[in-house]
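A single protein chain has been omitted; all remaining protein chains appear in their positions.
What follows is chain A.
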């Protein structure tokens, strides 16, 4: 029998996937499935085929979409709808959806031309980076449910989760108010510099004397918004920390601002001299610039996701054998729900159907489904694979086995408070030193010349104003954050860098973090497989989406497949095929009717039988992530390493072989035990770094001082954490950790640099011989040199360590 291989040419016009035998045709265009064809038809009906001109195969495959029509019925519930809408008046409603499928220019075009498909939609606008679309529609003409159905029909189903229903959290982009403050400070600073030019050339008599007075008064006028508006955040922060009897970086800054302003006012109005208003403006301008630099976050990523972001918004409840779609919030204990293929189980519940295949990859990282029997308890967070199942709810969605984690106290305390930043420690010492020097100078001069003593006091306060000190931290950390971001390591905020630098204990999760589901170790035990059998197997597994099929498919490699007479997959059990009147089965022991199944402790077993005769079995073990041994090896000399796994301890030996004996291994850890383990380490005074991936690590990630979530799809899935690491950068963990340490050293070095400036300035100031010119030169010079020093040295370091390759990037 000839083997038929589909030629490369028959690619789906919509999504670009290879079309199987049952390709659908419309005119000269080929589609891989009904879904893709439907999208094309909707678009061509509305004369919107420009979509396909903008990019080849712009669509996403529609194969695995479940086309249930009542899926969005929960949106008819006015309560739910109101919570989703941004705005509503008599005629118009505004709503913003998160659509993860947005990926190319065609998507933007199509989503922004929705008004051509339905006249009820008046406006839609895409934010590509955040993958969001804002839609305005006239709700008399089209309901919210219809809008969502329309998006779903054209292949852009919005992701609506429970967290959308909560009070909308403000996105963590750079604060708009800080930007405005920076603008004001910049405006005033620029103008003040212009008006101060004559002062810098006071000996030259550049312009007539009478302008001087005017310029000074204009400077006072311009300084008022700087002091009252642009600096207001610093007053609040300084006041808060003083109230708590601590001194943070903002205290000396506020002291500096006040002394600069008051002393300058006194100079200008009492003596007619120029003050230091321009320095004041410059100080605030650079400070705010550094603040924005530090605030720059990865706003497209979400760091605070909890279980609510993953759970569905609605469930199908059975009431007297009638399906009813209700919002999850209205689900009660004892309700009977129907969960279909690929749907998430929203609450801990008992299985009423005979069997189920639950994929816990969200929870544990292991994507091979677990079989469950009637009457077993199924934890929330699993995903059903296969036929619809009936469940009865045991616990409300917010109180399940997994979601209990979120009620743990670890989720209450803000982490930023755990560790005092380096700059705060230094600023405490700094402030007291400066204050005592200032008063010593005052007391020294007071008996001889009282007004000179005042001048010395003010000069010390002014010149010691910690401009450079205050700028070194934000600029160093901001730049470090940016360098990490380029290497696909995204930190929640700049303070994570400092915490990362102090870590001494690293805790790994095993499944999904150290192991990679895609790198399975497969071996076949039994009779040797002939080329013909392999070709048959290839045809069988390439039709299935089961993860074990995918792995066997990868193991078979790129070989041609046989054309089989029939292929039938029984979800969760196996694949049955007929070829030359022989029945070939691939699947579980029961499915293949194996009498004496092997009992292996680790991994998964897939049997192969032909006409009821066992040929052998595949043994599939999850493999270690590429470079995982190297990462562990590099970390071992420096850090105390621990490994937590939810699995049984049977893999201990092979892990020890690959990762070495220097790690503390702990198996069969429940999510709560993981959290408690981290808590114990913390209580021992360790500074912990947790690296995990699934929702079951969420507690541990939260409890640790720094929690890094490893994810293959950064924007799709990651539990709440301090940092998200793209799985492709996993091997760079050791360099990232040492870079964080070194950036802390850079902060220290720049502190030393600014101390040097201060020593020079203060030694002049205590003698009362500080002239405005020296002051005007010293202050901007110290600030700018510190900014340049930190930026250049972090970049140079990153370049040396191979974290960035070219400086023109980004």
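FYI, a residue touches a chain if its C-beta (ideal position, glycine included) is under 8 Å from a C-beta of that chain, and two chains touch if they have at least 3 such contacts; residues count from 1.
Everything that follows uses one rule, which is that contacts and distances are computed from a predicted model.
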Given the options "ABC transporter permease", "Cbb3-type cytochrome oxidase assembly protein CcoS", "Signal recognition particle receptor subunit beta, a GTPase" or "Aspartyl/glutamyl-tRNA(Asn/Gln) amidotransferase subunit B", which would UniProt use as the protein name of the unshown chain?
"Cbb3-type cytochrome oxidase assembly protein CcoS"
Missing-chain contact among A:119, A:272 or A:560 belongs to A:119
For the chain not shown, which residue from A:190, A:554 or A:616 touches it across the whole complex?
A:190
Residue of A:50, A:436 or A:745 touching the missing chain in the full complex:
A:50
Touch criterion as defined above, residue of A:109, A:755 or A:799 at the omitted chain:
A:109
Interface with the unshown chain - residue positions in chain A:
47-48, 50, 54, 87, 94, 105, 108-109, 112-113, 115-116, 119, 122-130, 136, 173, 176, 179-180, 183-184, 187, 190-191, 194, 207-208, 211, 214, 218
